[in-house]
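Please find one structure pasted underneath; my questions will follow.
Moving on to chain A:
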Amino acid sequence: MEYTVGSIAPIFLSPVIAFVINAFFGRKLPRQGDWLATLSIFVSFIFSARIFGDFVFGQFATDYYIHKVFTWFDLSYGTQIYKIDMGIYIDNMAAIMLVMVSGVATLIHLFSTWYMDHDEKHGRFFVFLPLFTSAMLGLVLSDNLFSLFIFWEIMGFCSYSLIGIYNKKEKAGDASLKAFMTTRVGDVFLLLGIVALWTTLGSVNYVDIYAAIAEGKFLGQTVLGISFATFTALCIFLGAMGKSAQFPLQVWLPDAMMGPTPGSALIHAATMVTAGVWVSLRMYPLMVLGDITWFIAVIGAITAFGAATIAVVQTDIKAVLAYSTLSQLGYMIMGVGVGSYNAAFMHVITHAMFKACLFLSAGSIIHSVHEQEMPKLGGLRKFLPYTHFAMMCCTLAIAGIPFFSGFVSKDRILGDALYYGFMAGQNPLLAIVPILGFAGAGLTAFYMFRMMFMTFYGENRTHHDDHGHGHGHHDAKGHEAHGHDIHHEHLDVRQNVPLLILSVFTLGFWFCGTLTGQSFGKVFGAKTEWFKVLVEAPRVERFVNHPRQEFSKVDTKEAAHLEHAHYHHQTGYAGPNPDEHKLHSAHTIGAIASIIIAFAGVFLAFLMYIKGSVKPWASKFPGLTKVLQNKYYFDDFYIEVLIKKGLLGLNRGLAWFDMGIYDRFAVDGWAAVNRVLFKSAKWFDNVVVDAIGVDGTGVAVNLFNLVLRIVQSGKIQFYFIMLIMVLASYIWTVNI
Partner candidate 1 sequence: MMSLASYLIISLILFVVGLMVMISRKNIVAILLGIELILNAAALNFVAYSRYVTNNLDGHIFSLFIIVIAAAEAAVGLAIVIRFFQIKETIHVDEATQLRN
Partner candidate 2 sequence: MNQTVVSYLSKYEFYDYLLALFGNNQGVLAFTIYFLLALIIIGMCATIGGLGTYAERKISADLQARLGPNRVGPYGLLQMLADGVKMMTKEDIMPFTADKALFYLAPLLCLVGVFATLAVLPFAGGFIMADLNVGIFYLVAISSFVGLGVFLGGYASNSKWSMLGGMRGASQIISYEIPVTISILAIVLLAGGMGFGTIVGQQGGLPHQWFLFHNPFAFIAFFVYGVGALAETNRAPFDLPEAESELVSGYHTEYTGMRFGFFALAEYIEVFVVCGVAASLFLGGYNVPGITIDILPVQAAQFVIFMTKTLILYYVVIWIRWTLPRLRVDQLMSVCWKYLTPIAIFNLIGCAIWMVVFNGKSIAELVLGSH
């Protein structure tokens, strides 16, 4: 097979073309161009599928990759090399990711044509959707951190537009702004990391970075007292945290459900959030070198567990799904942290499949019933049979029931976490990682089945609906009217077929070749697990002195001299592991434990919401429930303390400072502001910090406020002076 630019570029370009056409001429096209968007993504899918087929169904070769480069600009002089290459880098992981993204996006587009029908924002929605997808595809294709950053930012912009697409709703506007601003925090760090890498290595190409790691160029360099590798790895991971909504920066993702449900599906499943995991995986050797994997694992575990606890008390069906996304992202990040590269990536893929399906199902429900509060739903099983089937499959998958995909990937992550936490001889405190992971798994099973049972089982509660929205005239006739309204769900191509296709891929054997995910029960005569064989952490020493491929070169897989994969069953490529039996036993224990935990969660949900023999525990722990319903007060903390008290109050203080009106009232006001700040910080200390267990934040808040007070003066020239000062201090402190 030959690979030219012409066979790769359409993956990225065809959605871009659709975006341009829809943006300018969308209103004049029939159906406002939604067919064009869908078709363009489908074209991407065809091209990706070709690459996928070639990479996967060809001989298994882990080390094969396509890398095409051209120099965008070159600022090097003498022996100092500073250049930015642009190019395409496709290895097995990218091939799998491409086909997943384009495939899921195609189905989501198809579904959206049904969902957004007759919506006032129909045209605008189909402008941003292809751009969003193309940015993700471009991100996957890109061969360096710089172009990755460009696509990263395009995605940020698109998510902003998609979340706030109903721009008449104030909440949607706020949510979009929140998403944009929160991810900015991470992006700043990502850019910092990229620039730091660029100034040191002279290139931000993945391949060059791998080679530099292998050659030991990172050794002995320090920035601000910490090792350079740690610094850059931390910066890049902080960027990933912003995008993948990890623990301190998670607040935007649940609000992102303000947009249309298919948009949420795209944000939560195939694109955007997985970008963070993607960059963590790409930079995995750097993370290992920088020795921050424990940090990654802890952050992932905290997110996985914390989000799961919040999801337990949510009543909005989309909110449950949003928090479950957060929780699953936590698992992926945890997987990266505990070193199960392969399983983390597999979880990205499987999660994309079932989460897209779940969101689309939720969209189907919402569009049919016009209700998304779970206590007002129920008994929809009869009315929405296809949706029910699809959603059940996905719920089984996400809950970690054997034979389904979620079990395979999550179980492997948990197995590795178990090994990492207890047996690998790490710091004993890290045992918190598998503990939180397993607890989160149990909660996942519980809340997902809670959602299923409240939505599809029991009696139909929709006729209690009495607040007046646009469908009041249906409600007036009560139950029958609603039954009439939704009774006729027949197999609609645009509504149900995407769900059913996606639900097929919730089965586990697609991904591991066996029914169970363990080493028995092979189907289709699969010789080995293709996924595990193909995806491995990059072996950096391979990239030393790699030849640079020009952009116009034609690749053929036949021409490449490949060593075929020699896969060792449990240890991957790393050769015999001394702790092999420990790893094996950890996986066995993990599998059994997770099955038990999952079924326990399902059983508990069954008891609570179907049998009714156990009362929901919300009444037993009112305080905890309140904390959970308020999402651990994170939003309040950010808005009330950091922004309102911090920025706004102190800006007012600064207005005084600027104008030079220095009188008693101002001083008093200043003191009052300070008192309020101190109180809120104290409250924060007592309530939040102790609850979560991170110390010292309160003090940090006070200091932070003090700095912000001075800096946020609103005087542009003052900002400029600060900019120069920061630049100068950077240059004077860092020895260039």
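Keep in mind how these were chosen: all candidates are chains of the complex that A comes from, given by their letters.
In this text, a residue touches a chain if its C-beta (ideal position, glycine included) is under 8 Å from a C-beta of that chain, and two chains touch if they have at least 3 such contacts; residues count from 1.
All values derive from a computational prediction rather than experimental measurement.
**Student:** With reference to the defined contact criterion, which of 1 or 2 touches chain A in this complex?
**Tutor:** Candidate touching chain A in this assembly: 1.
**Student:** Which residues of chain A touch candidate 1 once you look at their complex with the stated criterion?
**Tutor:** Of all residues in chain A, those touching candidate 1 are 73-74, 77, 648, 651-652, 655, 658, 714-717, 720-721, 724.
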